[in-house]
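Encoded as structure tokens, the structure appears first; notes follow it.
Shown here is a partial selection of chains from the complex, left in place.
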């Protein structure tokens, strides 16, 4: 691979933040004035630079190519006889496109230099350090969010995309709850008596366990191990245990697993 | 280090070691051992001890003092200013907790939403946080959901919009806008 031919400039795309940055660098390197930008000369320098990048197999982002096309067009304007073709373009926005580029570059240069000025200012965490505030407890203090609306979105996004949403804290020892466990829970809670389905389910802390237990109740109804009774529309549902908790639960397991698989 | 141990002397150009020690102690916040100070400044440990003593004397009649705590040295405010500090900091708003922000974000984007829907997304019990937010006027009850049990649904309030400088819920940035910001890097 060939090294850059001209030692005074190195081809480094990553040091440029876009085509305007590169263009400004070239303008300054060539020592030309922005106000009277020699478009042809700058276009050549720019295209030359892109060629070097290509020679080095460096990826060239699309926006650099768009600028290259613009520069080629602007250069062609200089080569063509002035009036006939150009007329429309100039009339449209009332400005020579070359001047427009120079103006755009000048505006970019202002912010670019402002960035340099920012860079030289004392910078917390680099040049100067501050104290964390002392912690003072205070009741009835007004609250502030500490983030803006976008921060709120970030938090929401984090929640949506969290790899594995942690199960609720209290579920630590219930994650492993099986249908067998659920059946045993129901039968031992009832202990052969009658109980309310809602109080049975509300004793369980998570929705997952409640669903599992509800499925277990339905399955045991089918097997005749428990009975269900509802005396009025939307009234409470009573569950009656008809077998002991030490019933052979292997019977239920196969079927329920098959049903929920 | 100069022989003159006056911490911030008038006629000396500066006692550089005392100034440096002060900067280090100020920035670190917590107690720092004299050995660590010596290492950071690349000076003799004995010089650091002398410097700390001088610095400490210099803090007489000042708002802060230098104390040896937990095997290290720490700058602290003098106790007599505690009242004013409490008064100053007591007016300062406290920050919403991460938990509160999480609940707010879920309610803001999914409202109207039930408590169990919030908990599903967060993966933790959120009742306490939601009560606090209701109390602060950032959440409100927005009806009941048409499902068994008819659970309460929650939404955000006008105070919520004000807190986040939004004129309208539609002003919330969207997930798509977030994605668009992420696309190019």
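As written, the chains take the letters A and B, and residue 1 is the first residue of each chain.
The rule is short, and it goes like this: contacts are C-beta pairs under 8 Å (C-beta built on N, C-alpha and C of every residue); 3 or more make two chains touch, one makes a residue touch a chain.
Nothing here was measured: the structure is a model prediction, and the numbers come from that model.
Copy numbers per chain label across the whole complex?
Formula for all protein chains in this file: A x1, B x2.
By our rule, only the chains that are shown with their structure count from here on.
Averaging over Cα atoms per chain, report the distance between chain A and chain B in Å.
25
Which residues of chain A touch chain B in the complex?
Chain A reaches chain B through residues 129-134, 136, 138, 141-157, 159-160, 162, 165-170, 207.
Can you check the complex and tell me which residues of chain B touch chain A?
So the residues of chain B touching chain A come out as 23, 26-27, 29, 77, 85-86, 89-96, 98, 101-102, 104-106, 108-109, 116, 119-125, 136, 163-166, 171-175, 178.
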